[in-house]
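A single protein chain has been omitted from the complex, and every remaining protein chain is retained in its original position.
== chain A ==
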Amino acid sequence: MAFMQHFCNRITSKLTRLNARSLSRANITVENDLKKSVLISQSTDIYTNLALEEWIFKNFNLEKHHILMLWKNDPCIVIGRNQNPWSEINFSDLQSLKEGGVNIARRSSSGETVYHDHGNLNLTFFTPKEKYDLKKNNQVVVKSIFREFGCSVDIGMDNHLLLGKKKQVSNNAAKLGRENAYHNISLRVQCSKINRNVALQKRDVHIQSSTKHSVPLSEMMNLCEETPDVTVSTLVKAVGWEFLRTKGISGKDGGMELANKQQGFHMVNPTEYWFPGIQEIRDKYNSWEWRYGKTPKFTIAQNFAVPTGLLHTNAGASASLKVTMTVENGRISDITIFVPQELNSLGFTGEAKVFHGLKGKKFTAQAFEDLEDSLGSLLNEKDRFFTECLKQVMTNA
């Protein structure tokens, strides 16, 4: 709280001084009055860091004070605001990566899915909405890497940072509000490529939805592959100083003289004590309703070969069963099954029960296990095959 008050007092005093001066002022004077701070989050918990990002976005007056928040996370996968976790994440192999699994989070900002660990640096630039400028922020990063490590990085057409003009080392995410805006750059420094590939490489899953897919992993690279001495901590200092010495409006270099006039570096502890209300925001990011429930409506389809034991006509002939599920708000809203003639003629009884039990349930393997338990002895061999097919649609996703 004291920390916030300190900030607010500083801003208020700046504003009073401003009002006392002449009203007609050019951008240059505004630029001179602009203060900059670098906040370094002491948390490595993805949900807490996303909550801190939202807290600053919602509560800070950024008109005369631009902020760069630097943060890193324990291994996690972060999907974009409107992405589908089931089409982005390789759920079936996640357990092998880390004991207790890898955290899965949905951010509020746009963009693609990223894998984070301690080798990944996140930079969030907070400005008023009118000053939102992807390119300018990227230039700060490019200059800092060149100044500190002598390595040249390019800015691509869609504002990604590129090594060797084609391999992507960063991803962008951005959010615009009524007054404030932020731009997040997720920079791969020494990120585990193996873990990232396991976490994000999908087998062929037939999901249809209007959501955006992420770029192929083969197009990505780590910064350390070009500059072996780069680490996340050296980069924190380099980017922080570069941000402080860069003029807020024109983007011109103000040298160390300007950097020393700024508010400097602040280690922040994102707790309720410093940021009242942050816990509630964290709870939102950690909830099933936000992470999975916010998934845009989609359908998933899969074909299954019917075991020959279940087909007594034309032994040897193959038949397949097609399952299509519609998922809305992360819950199963509709299921259709195409039952092949061969199976149908035997008389299938469990269909209705299986369907009714699943509608409205969360799209998780647990839903199918609960269903099996409740139906228990009611299911015969054929029905079991049907539920097993439905379950596989889920677990393969």
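As a convention for this text, a contact is a pair of C-beta atoms (placed from the backbone, for glycine too) under 8 Å apart; a residue touches a chain by one contact, two chains touch by 3 or more; residues count from 1.
Criterion: contacts and distances are computed from a predicted model.
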Per UniProt, the name of the complex member that is left out, chosen from "Elongator complex protein 6", "Phenylalanine--tRNA ligase beta subunit", "Elongin-C" or "Glycine cleavage system H protein": "Glycine cleavage system H protein"
Using the touch definition up top, pick the residue from A:Gly255, A:Pro296 or A:Gly360 that touches the left-out chain. A:Pro296
Of the residues listed, A:Asn90, A:Ser110 or A:Thr231, which one is in contact with the missing chain? A:Ser110
So which of A:Ala181, A:Val236, A:Ile281 or A:Ile300 would be touching the chain we can't see? A:Ala181
Tell me where the left-out chain touches chain A, residue by residue. 80-82, 108-110, 132, 134, 174-178, 181, 183, 210-212, 296
